[in-house]
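Omission of a single protein chain aside, the complex is shown with its protein chains in their original locations.
Each chain carries a letter (A and B) given by its place in the written order, and its residues are counted from 1.
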Amino acid sequence: MTATGTTSVIHPTATIGAGTTIGEFCVVGPNVKIGSGCKIGNHVVIHEDTVVADTVRIDDHASLGKRPMKAANSATTKEQELPPLTVGELSIVGTGVVLYRGAAIDPKVLMADLCTVRENVSIGRGTIVGRGVTVENFCTVGRYCKLESECYITAYSTLEDRVFVAPGVVTSNDNFVGRTAERFKHFKGVTVKRGGRIGAGTVTLPGVTIGEDALVAAGSVVTKDVPARTVVMGTPARKLRDVPVEQLLENQGWVDA
Amino acid sequence: MTATGTTSVIHPTATIGAGTTIGEFCVVGPNVKIGSGCKIGNHVVIHEDTVVADTVRIDDHASLGKRPMKAANSATTKEQELPPLTVGELSIVGTGVVLYRGAAIDPKVLMADLCTVRENVSIGRGTIVGRGVTVENFCTVGRYCKLESECYITAYSTLEDRVFVAPGVVTSNDNFVGRTAERFKHFKGVTVKRGGRIGAGTVTLPGVTIGEDALVAAGSVVTKDVPARTVVMGTPARKLRDVPVEQLLENQGWVDA
Partner (left out) sequence: MTATGTTSVIHPTATIGAGTTIGEFCVVGPNVKIGSGCKIGNHVVIHEDTVVADTVRIDDHASLGKRPMKAANSATTKEQELPPLTVGELSIVGTGVVLYRGAAIDPKVLMADLCTVRENVSIGRGTIVGRGVTVENFCTVGRYCKLESECYITAYSTLEDRVFVAPGVVTSNDNFVGRTAERFKHFKGVTVKRGGRIGAGTVTLPGVTIGEDALVAAGSVVTKDVPARTVVMGTPARKLRDVPVEQLLENQGWVDA
């Protein structure tokens, strides 16, 4: 049995696991599957077919399983069939979060307030998606990453495991800045290799690869690839020094959990 | 007849067109006019007098027709009579969007999730207002513009048609940075002429004009006017070269739709 606010509207085809609680004024659509031991706030909307695993916390005003909006004028959003949104066990979905149908969220992911994860995105186990972060469509985010508050991950980006993206980071994917039909063949986000770190308020240009365990200093503008284990700084960013040994990923003693 | 979630609260003076569907827990205020064939999500609030045209999509948790908030300490918000919010046909209003009374939205505008359009703003036909974008009060935005995710359009700005503003762009309007009574006479946003483009993560200072079809490279700080068809780059931004011919607006073959 479940303790459900008497005001919520649950579709008869939805299934809800034992011990899950649902607040007031929620809407749970057709064929939604919610696991056991979840704690769902108020005014949460879970659209059709969404699958939420066990022990997930979802806060007020979150909207899960949203279908993409297609503008007449959009360069990258196409009409398509999308698999249902899946949210892994022990994940947390913050207040006002928007998760799209076609996103796949691993277990133990924290999605902080007002972040958005678009369609055709996967987020790896134990990753933190910070407050207000946008992960655009067609991105792959690895495990144990930290995407700090208000960073912006452009479409067609790949972040490997243990990547750190600081607050206010901006990334881009269109070297043609919205012009020429040619550009559609060249959209390319950023790639950050395992353990790469991008400092606060930086701007990274389309197609750039940040190497393994490399570090971009705060406030830099990154115009070309950054070699592994290298600190770059400035506008445009240039090599400053090697990453200090004690900061290397291999010296943190971190174990996947 | 309309298919309306039985839980919504519709004021008796509101009118709703044929074929429009309304989700659960919506609030539709006095004298609201909603056209036919609209698709309205859950927990949507449409405040009094708002006019929504035909075939508009409005997603969960959007709030339309909000009245401005007046802080004791505000420099630019005045108490005033405002005309009702109008939203043109075939427009899309994303999840958690906030549209103010006194905004006029043309047809075919996409307002992505969590964006805000303030009072005394007009948005032209076919424009995309990206995820999390803020268009402050007293702005004019032209037709077929793209304001990409998380860009910030300061009060008293003018963007002409076909303007492109990349993700994370910041604009400002107060050269006195909040000091002197003098400043109230000099508030001036940015002006971007037809086809002007502003790259990712740039900062543009108060009163600057970006010329027709000009381009500001990503990461720049723009401190003075940019001539037409010129690429500028750097801090402060200086001329780099002319805009490549194949990127000029006149060579895109774009037709107003």
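In the analysis below, a contact is a pair of C-beta atoms (placed from the backbone, for glycine too) under 8 Å apart; a residue touches a chain by one contact, two chains touch by 3 or more.
In this text, all values refer to a predicted model and were calculated from it rather than measured experimentally.
Considering A:Gly102, A:Gly168 or A:Gly211, the position touching the chain not shown turns out to be A:Gly168 (whole complex). When the full complex is taken into account, the listed residue touching the unshown chain is B:Gly96, out of B:Gly23, B:Gly41, B:Gly96 or B:Gly142. Which of A:Leu85, A:Leu215 or A:Val232 touches the hidden chain is settled by the complete complex: it is A:Leu215. Remark: the omitted chain is touched by one listed residue; of A:His11, A:Arg57, A:Lys70 or A:Arg183 this is A:Arg57.
Contact with the undisplayed chain is limited, among B:Thr21, B:Ser36, B:Ser122 or B:Thr235, to B:Thr235. Residues 5, 7, 23-25, 41-43, 57, 59-61, 90, 92, 94-96, 108, 110, 112-114, 126-128, 131-132, 144, 146, 149-150, 164, 166-168, 197, 199-201, 215, 218-219, 234-235, 246-249, 252, 257 of chain A touch the missing chain (whole complex, contact as defined above). Although one chain is not drawn, its touching partners on chain B can still be listed: residues 7, 9, 25, 27, 43, 45, 61, 63, 66, 69, 71-74, 96, 98, 114, 116, 132, 134, 136, 150, 152, 154, 168, 170-172, 176-180, 182, 202-203, 205, 221, 235.
Everything that follows uses one rule, which is that only the chains that are shown with their structure count from here on.
Think of chain A turning onto chain B: fitted on CA atoms, that turn is 120 degrees, to the nearest 5. Remark: chain A and chain B have CA centroids separated by 25 Å (rounded to whole angstrom).
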